[in-house]
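Only one protein chain is missing from this complex, and each of the others stays in its spot.
Every chain is named by a letter (A and B) in the order it is written, and numbering of its residues begins at 1.
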Amino acid sequence: MIALLIRDLKLALRAGGGFGLGLAFFLIVTVLVPFAVGPETGLLARIAPGILWLGALLACLLSLDRIFALDWEDGTLDLMATAPLPMEAIVTLKALAHWLTTGLPLVLAAPLFGLLMSLPGEGYLWLVLSLAIGTPALSVLGTFGAALTVGLKRGGLLLSLLVLPLYVPTLIFGAEVARRGAQGLAVEAPLLLLAGITCGSIALLPFASAAVLRVNLR
Amino acid sequence: MASIWEYANPRKFIRTTDVVLPWVTAAAVLCLVVGLVWGFFFTPEDYRQGSTVKIIYLHVPSALMAINGWLMMLAASLIWIVRRHHVSALAARAAAPVGATMTVIALITGAIWGQPMWGTWWAWDPRLTSFLILFLFYLGYMALWAAIENDDTAADLTSVLCLVGSVFALLSRYAVNFWNQGLHQGATLSMDKKENIADIFWYPLLVCMAGFILLFLALVLLRTRTEIRARRMRALLARERLG
Partner (left out) sequence: MMPELGKYAGAVLSAYGASLGLIVVLVAASLWRARRVKAQLAAVEARRTEGAPQ
């Protein structure tokens, strides 16, 4: 299991593996927003939590089709399916690898981007915390979407169409935590709900992803 | 009494619906015409909403069927997963465009009603927002069906998507509630609060709801028959190509 995780991480880190692509995308979104809405600090500070969450979500979405596509093309996925490791473990590891290479860098870089968006001082802790809690759910949900579309030739757009509605609750609660945090309001309720969604997704979705992947490998 | 599962046999299904479909269609047309004519021509104006109250005869039944259409797909998907009856999976496929259309009707009539009443076409109100999200789920579901060539694979994948989607659609419903308090009035039709809509509007509305339910049923039956035939045709063509 650990070997599989390390292999995925290595592949992602290698040139062309897409590591850092998400971060670069996140950076570009953050840079483009002030061009679109104007450089006014008050306005930027007000929309910063939402924009940063949205940017993180899109950056996450961008790298989803890489989760299974390469392994599917060269047949590695079929080998993994015949390995003694249960499919549920494989998809969980894939999601974990995706989170480590995409979600975690986004979480760590978020304060920097918050600076660009003139996020108020109280907001940083909650932004990072909400992203840290929320992005695993994004990865797990994305793995489900990637498993659904793995065999399709032009699956990328379909993948977004399938996954984005599933992201709605996570986005709502995550952005709500960040927004309330930035305004100095109580954050417990959305934070707990966000954590609940993440825990529930991590606990249940690997079964759905594994079932779907089995169908696709049939 | 024959088991209900007999209707899972495609031939039996086609034969039965041959008989049932004309009746359902006739009943649907009857109810829709009676309900809509009654509602449109023979109900008074509401003292606050004026004549826009007449939009309710389209808005409420279509919203009802938008949600129940998804529930029907969920039930059909579960039956497919558990018992693997092709008719069930094809019925879910057949229902999706009907449900999506109902969602669009509910959104459009709501927007047209909201313009004079709330002074806006659209508000990010929980009910409106969750309907929009429901529409996105319908779109994704139909797109997945359309994208996969193998029938059984498509049925499996879409039914899992329908299950997961149901959970997340429900979550979204509560999440948007949390996120914004709405403009939309509460349920007009919860049975215990029937008083809050006057009888004179209530009876034609009931007929319209029956009409929409029957219309949904007729369309789903018709489309399921089409899907069954299309599936059989694909199977035959595949066999022809083989030799």
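Here is the rule we use: contacts are C-beta pairs under 8 Å (C-beta built on N, C-alpha and C of every residue); 3 or more make two chains touch, one makes a residue touch a chain.
Predicted model, so just to flag it, every value in this text is computed and none were measured.
In the full assembly, the chain not pictured is in contact with B, by the touch criterion defined above.
Residue-level contact of chain B with the missing chain is found at 36, 40-41, 45, 50-52, 54-55, 58-59, 62, 97-98, 101, 104-105, 108-109, 112-113, 115-116, 215, 219, 222-223, 225-226, 229-230, 232-233, 236-237, 240.
In this text, only the chains that are shown with their structure count from here on.
Between the Cα centres of chain A and chain B there is a gap of 32 Å. Every residue of chain B that touches chain A in the complex is listed here, in rising order: 133, 136-137, 139-140, 143-144, 147-148, 153, 156-157, 160-161, 163-165, 168-169, 171-172, 174-176, 178-179.
The part of chain A that touches chain B in the complex is made up of residues 144, 148-149, 151-152, 155, 158, 161-162, 164-166, 168-169, 172-173, 176, 189-190, 193, 197, 205, 208, 211-212, 215-216, 218.
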